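Before I ask anything, let me first share the structure, which is written out below as structure tokens.
Yeah, one chain of the complex is gone here, protein chain that is, but the others are all in their spots.
By written order: A, B and C. Residues from 1 in each chain.
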Amino acid sequence: MSFLDIENATKSYGAARVLNETNISVEEGEFLVLVGPSGCGKSTLLNMIAGLETVTSGEIRIRGKRMNEVKPAERNIAMVFQSYALYPNMTVRGNISFGMEMQGVPKPEREKKIAEVADLLQIKPFLDRKPGQLSGGQRQRVAMGRALTRDPDLFLFDEPLSNLDAKLRVDMRTEIKKLHQKLGTTIVYVTHDQIEALTLSTRIAVMFGGDVQQLGTPDEIYNNPVNMFVAGFMGSPSMNLLAATLRQGADGMEVELARPDASKVRLPFSAATTQADLSDMDGREVVFGIRPEALTDSEGATPASQAIHYADILVDVVEPAGSDTFVTVTLGGKDAIGRLRANAKAVAGKTFTFAFDMEKAMLFDPETQQRIA
Amino acid sequence: MPSSLHNPGKSIRGGVQDFLPRLVLSPTIALTLVFTYGFILFTTYLSFSNSGMLPSYDLVGWANYTRLFKLRAWSIATTNLLIFGVLYIGICAVLGLLLAILLDQRIRAEGFIRTVYLYPMALSFIVTGVAWKWILDPGIGLEAVMHDWGFTSFQFRWIKDRDMAIYTIVIAAVWQTSGFVMATFLAGLRGIDREMLHAAEVDGASTFALYRRIVIPQLRPAFLSAFVVLAHMAIKSYDLVIALTNGGPGISTEMPATFMYSYTFTRNQMGVGAASAEIMLLTIVAIIVPYLWSELRGNKQ
Amino acid sequence: MSTATRSNPWGRLALYLVLGLFCIYYLTPLYVMLINSFKPLGEITSGGMVALPQDWTSEPWQKAWSEAQVGVEATGLRPYFINSFLMVIPAVAITTILGALNGYVLTKWSFRGSTLIFGFILFGCFIPFQVVLIPMARTLGLLGLAGSVPGLVFVHVVYGISFSTLYFRNYYTSFPTELVRAAQIDGAGFFTIFWRIMLPSSGPIAVVCVIWLFTNIWNDFLFGASFSDFDSQPMTVALNNLVQSSTGVKEYNVHFAGAIIAALPTLLVYVVAGRFFVRGLMSGSVKG
Partner (left out) sequence: MVHSRKALYLASVAFAASASLASAEGVEVLHWWTSGGEAAALNVLKEDLAGQGIGWEDMPVAGGGGEAASTTLKARVASGNPPDAAQLLGMALQEWAAEGSLGNLNAVAEANDWDSVVPASLKALATYEGNWVGVPVNIHRPNWLWINAEVFEANDLTPPTTWDEFNTVAAQLQDLGITPLAHGGQPWQDATIFDDVVLGMGGADFYRDAIHNLDPEALGSDTMVAVFDQMRTIRGFVDENFSGRDWNLATAMLMDGEAGMQLMGDWAKGEITRAGLTPGKDILCVPAPSTTGSYLFISDYFAAFNVSEDEKASQEALAASILAPGFQEAFNLVKGSIPARTDVSVGEFDACGQRAAADLKEAQENNTLVGSLAHGTAQTSAVQRAIFDVVTEHFNSDMSSEDAVEELQIAVESASY
């Protein structure tokens, strides 16, 4: 029994199924992020945990207790909404105290609690203002303050940072992480931003099309995606996914990629790279996946890697970005992005010698989109 | 706001809370069932009966309908309703929206102007009809005033003209209700999030584009309210016609509402009155139901 | 709203000019009524109905208020106000609250078929009052409400509710649902959410709804004349009696004064309720 168990939970609206059978277990103190593009079912799942949506079939348990029929208010959860959902007619103080009032918390205790969270979130100066008079960041704090007063077993966040500007978003992200470290409360957090997912979570559930595609630690999700969707969704710039063919080479299997001029690049893909047995796959069409940081210049390649391979490719575009330089080439009929050191000598229109870190490369089945190796 | 109506609260379960919403709705449903639909059925029955001064239950088939369609007053009434309805609803909606938008520009004396636009609703047409009658009367009203001021060629005698009198009713009706329509739109405008507008402005939208592309589409529910209210007023326009022209000159400004009232109560031909009510209801169904259908279904997604 | 129009002085001028022009359109009939209510009757019938009074008199007002003959006794409109208030206040209050609750259920607690039910309720807006008069009279008689103020309140609630439901439902459609969810998580129940969250943010639409209902019920003549008794006749019936007389002398000045007096409560509602038209009640809670 974990802290939060989601067991075979599904959700349908009439004939339309928006969430397929889902199984997730969350341990106490974990920070689980549900990430995926809009319409993937992540918000529905969160609302089901909150009790704002019914569970069509399956079960949701908190501390082993079935929650399906329990009212939201009795689940001992707190939730922070994307739009903050601050009551516009109440002051900040009223907003924070409303929930406690509903739970029948006596007034002095409420006051004490308000003072506590106001201190914690530095919102004391605005306690008597109305939400309309606050900035986005301030509203965000108030929304969190409101959630905090509940001393909940479980915190639910529904895209809480998506309405903030880029800088504020980074700041608030850090604050949420701090808060989690300080309070140790279990959190389920929904976002469509994969960076938020990677930075905040202890575990991530990547969702798409009403299914959990992969559930794992940030490291597993990033480095060992189970399919093309997870591989492509996580990371920025996202992983290059290029059409390729497997060929039997001299020292084992090789991956063959087409250059724009129809000549081929061949990269060994052998024992050093993968445990998978590819021996009888000669001539098979695959999708070759390599992250931009594994497609670099010779000095930029990880020295520890056992499988650096080089190839000359024509450079299309060079984009210096300060600490790095991003280079676009055409490979396997598609744009591929490489991440070079800032001072790498790549020039648009000329060929450049790229280092492929094949330890970090992977292969997918173009039909099933699942990972082959 | 893509998901405003997205089955939000299918949530609280168990016990009273589960059927509380339906419980709350049920008195209204019961009242509507009896006092709208029940009475419509009753009227349908009457329209096939030989009811005269009071309801009677002897059926006479389609006699009332055939009589109804032979009456010139009825065909005049329906034509008038068409002219009046289209002009009145159209002008009120456009004017109401325009005034609401203008009034939403942080106007200094908003409260005062709003009240000025609204007040015609407050006055009973029993009396304002007299004032309008005077204003429109060429002998003492606008035309006379213009003549006094030296514009002797000015002519405005629609109210005395059989072909134009219906338009004077439009003028007075617009005067009475457009302020309220303005208020409906104003409420809608005030419900729209300001930040979104700022965002659109930052995006470089011109004021015109801002309203056309962003604001007005969000006023759809307000349009629905306005339309229903206006259609209701158009169909039920009774006081107005009685006070202003009393159906005249001749019977040129007869309207279905005055016709219905006249036959049901004054002329003691309740059967014919009921038949005319049935035709009105069917017309309403034909016009309103498709609109409601598209509007409500559209909202559901 | 738009900074563009704010910063352009010519635009502002044109704006005020247009608004002012419409003020004239709306005020002209009131002007006619006002000036004529201060004239002696002779001045009116001898022509010049749009001219200012040569001989100002407040007698018509006094007469309309307390001296005019509206029945066998020369009571003026005064005693009828109380009947109208007894009818209009409960009717508006009940109809508005029911409409708000209906709108709340239909948007925030919608269930299968609730849109259909809304359409079903809405159609009640269109039933011609002429056809309901006789069956309604019979029903009131059966309910024992005939010729009484509660009977009138009942009738006005029945035929006002489609409108109040329409207004609130359409307003709540764009009311952020997340607020309701947040309140649910905070532990607020169905009615608490309604009273504490929904209603306080319903200012503009409540104004529209109350204005509509108040005006319609206050000014209703047909129901007032048909379902009242000698001791429950509302003000409109009295005003009508003051104004209408087929074979009696028509005192236009008193009629106008009476009409304005009769409209004062409604006007008061407009001014008072109008304050709740303030902008930005919702901002800060609606998603961007």
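By definition in this document, a contact is a pair of C-beta atoms (placed from the backbone, for glycine too) under 8 Å apart; a residue touches a chain by one contact, two chains touch by 3 or more.
Because the structure is predicted, anything quoted here is derived from the model rather than measured.
When the full complex is examined, the chain removed from view is found to touch B, C. Only one of C:11, C:71 or C:90 touches the chain withheld from this view, namely C:71. Here the missing chain is touched by one residue of C:37, C:174 or C:241, and it is C:241.
Of the candidate positions C:162, C:202 or C:226, contact with the hidden chain is made by C:226.
Annotation: of B:32, B:49 or B:262, B:262 touches the absent chain (contact as defined above). Hidden from this view is one chain, which touches chain C at 41-42, 45-47, 68-74, 133-138, 140-141, 146-147, 221-222, 225-227, 229-231, 233, 237, 240-251.
Against the chain not shown here, chain B presents residues 50, 52-55, 67, 70-73, 133, 137-139, 157, 159-160, 162, 244-252, 261-262, 265-269.
As a working rule, only the chains that are shown with their structure count from here on.
A separation of 15 Å divides the Cα centre of chain B from that of chain C. Look at where the CA atoms of chain A average out and do the same for chain B: the two points lie 53 Å apart. Across the assembly, chain A contributes 51-52, 71-72 as residues in contact with two or more other chains.
Touching two or more other chains at once are residues 7-12, 17 of chain B.
Within the complex formed with chain B, the chain C residues making contact are 1-6, 15-16, 18-19, 22-23, 25-30, 32-33, 47-50, 98, 101-102, 105-111, 114-115, 117-136, 139, 157-159, 161-163, 165-167, 170-171, 173-177, 180-181, 184, 189-190, 204-205, 207-208, 211-212, 215, 219, 221, 236, 239-240, 243-244, 252, 255-256, 258-260, 262-263, 266-267, 269-271, 274-275, 277-283, 286-288.
Of all residues in chain C, only 176, 178-179, 181-188, 192, 196-197, 200-201, 280-288 touch chain A in the complex they form.
Of all the residues in chain A, the ones that touch chain C in their complex are 47, 50-52, 71-74, 77-79, 81-90, 98-99, 102-103, 130-134, 139, 146, 163.
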